[in-house]
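For this view, one protein chain was removed and the others were kept in their places.
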Amino acid sequence: MEIVQPAMAGTLESSDCQVTVEPGNNGIEFNLESVVINQFGNQIKKVVMETLKNMEVSQVKISIVDKGALDCTIKARVEGALFRSVGQFDHLPWGGAVR
Amino acid sequence: MINAVGRDIPDEILKATGKEVFQGIHYRDGYTYKKDGPVTRCVSDNTRSKLVDSIHDALIKCNIKDGMTLGFHHHFREGDYIVNMVMEEVHRLGIKDITICASSLGKAHDPIVPYIEDGTITNIQSSGVRGKIGQAISSGKLKGLAIMRSHGGRVRAIESGETRIDIAFIGAPTCDDYGNCRGIGGKSNCGVLSYALVDGDYADQVVAITDCLVPFPNFPAHISMTKVDYVVVVDAIGNPDKIATGAAKPTTDMRKLMMADYCTQFVVNTPYFKDGFSYQTGVGGASIASTISLAKIMKERNIRMRFGVGGLTKPMCDLLANDQVDCLLDTQDFDLDAVESVKDLKHFRISAGEYANPFNKGAVVNKLDFVILAALEVDINFNCNVVVGSDGEITGAQGGHPDTAAGAKCAIVIVPLLQGRIPAVCTEVTAVTTPGESIDVVVTDYGIAINPKRKDLIDAMRGVDLPFKTIEELRDIAYSMVGEPEKVKFDDKVVGIIESRDGTILDVVRKVKEYTFADN
Partner (left out) sequence: MMNPEKKRLRRTMMFLNAQKPGLIKDPYIYKPDSIMLDLEDAVAENQKDAARFSLYHALKEINYHGCERVVRINALDTPYWKEDIRCAVAGGCDSIRIPKTERAEDVKLVEEAVAAAEKEFNISQGRTLIMAAIESARGVMKVLEICESSERLFGIALSGGDYTKDLQTRITGTGVELMGARQHMIIAARAAGVQCFDTVYTNLDDMEGFRKEVESIHLMGFDGKSIINPRQISIVHEIFTPTVKDIIFAEKVVKEIDDKKAKGIGVFTVDGKMIDIAFYDGAIRTIYMAKASGVYKGDL
């Protein structure tokens, strides 16, 4: 997937996270601000990288403001932002790239 | 050196503080010592006035100098103006190396952080700190060691002379010109002055600060003129809206209600729940809800409480109003209903020493059947942490947690299993602030764990329909949902110590390291 335009998904509510993606040309530029960074920073990064890999994204600026989201929410918000960026809202690859 | 809760206390800290490591909650039972006494300046000349014009003048009269220890109480909680007003004047005088010995500090005291940074304040002794002071200490800005000690532990430290207060500043809701202080009345009515009584008794010099000067005699005095050197009148000693709030509306959060229900069901199924039992609880939503549901069952079963202790709130005072308890013993009032209840003849004010000092000839906490507590974290050894956030930063206070847990026959901790993504039940707490040997039960929204050493309680609960689990099972449920948290990375630098109530060292708090990703 190629990031077409900046997009955002998620909220700043407790247990949620807000993910912003922008087109990039410097590989994956990852930026994380999290209330649980000391305990889960690496885990969050791992989930984000896996999700980007599943979606075959290799060039992106991705910033996350995390309020203690679980892995399933982090994945959902990253995917939400990515599909918004390319404007795809139907015929989504459930169980394929989204997994 | 490894202490009795498995924490490694660095030798240099033991050397620097002259303290021993924690060796069990009753290690110092029977210990004998000579109490410290204040250096007292007599007032016999009847023409001498104690009134001084300003905090500045009081400081000058008290010969404020570098290295002194100043005492403060926290009855005004997040509405307190006293600490900031005094420290501003101290700073203006260019005084350095002050030790603050407060019964607690909160976010209201964020403005003193610059004085920590510039060396005006170099030591802090408190039940705990929140907000920016916590951040400042955790990032290594305090020159000396922060000492976190319980309410009972503070009285012990002062009475035993471990801490000598040079000047105590007592915010008094009402005071006369001769220094008779009351927690009652005025604009900043906080009900009681329990935490300040030891300052009155043991500080060399005592300055009463009030915004409501009343005619002599302001009786019955909570702190007597016989202990007060100077009286300062200021415009405001606190923000009444933040001192005693309106009673919190009982929670409607089902998670809290469910935990409260589990807690109450546990309480009523123990052998201690019988006519004449005693009880203390905190101010959290679940604690308050459990008091309300307990009151209902007491009524249904015609069981009467002998005494309630606190940290009081409306639901506890309602027990008195509804004649379900013989008396209340009060160290602090959290809402206006509790302040109002102080007038009741069966509502007794007690000092922090009577309440919780382990170096007394016995304290009220020792007579408690139940105490209902909260925690930031509990580990599989039932050790609790109420001071250091899971991110390593100091952000809470011991209060009476270790005192009541050690004293009560049944100490129950109510805690939601997850705080956001943070598991409250974990393998090892970030800091031990109450030893697991004094915690009997942990109630969570996912189940209840009884400390395995309490075989009697485990037996009492046979056949009781509650979701019992082992503490390890609770941890495993938490980890299965959120993942196992990484350990917070700390520097070697120790920024504070967690003192046990008997003055030994339970744990140390280290400077937090800035986070870096593993693969960077």
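Chains: A and B, in written order; residue numbering restarts at 1 for each.
To be clear about the criterion, contacts are C-beta pairs under 8 Å (C-beta built on N, C-alpha and C of every residue); 3 or more make two chains touch, one makes a residue touch a chain.
Because the structure is predicted, anything quoted here is derived from the model rather than measured.
> Among the chains in view, which touch the chain not shown?
Over the full assembly, the chain not pictured touches A, B.
> Of the residues B:D80, B:D229 or B:D445, which one touches the chain left out of the display?
Of all options in B:D80, B:D229 or B:D445, contact with the hidden chain holds for B:D445.
> If you put the missing chain back, which residues of chain B would it touch?
252, 254-255, 257-258, 445-446, 481
> List the chain A residues touching the unshown chain?
For chain A, the residues touching the absent chain are 9-10, 13-16, 69-73, 75-77, 79-80, 83-84, 89-92, 94-95, 98-99.
Rule of thumb we're sticking to: only the chains that are shown with their structure count from here on.
> Please give the residue numbers of chain A that touch chain B in the complex, ascending.
Against chain B, the touching part of chain A is residues 14-15, 35-43, 45, 67-71.
> Per the contact definition, I'd like the list of chain B residues that touch chain A in the complex.
390-392, 419-422, 481-483, 485-486, 488-489, 512, 515, 517-518
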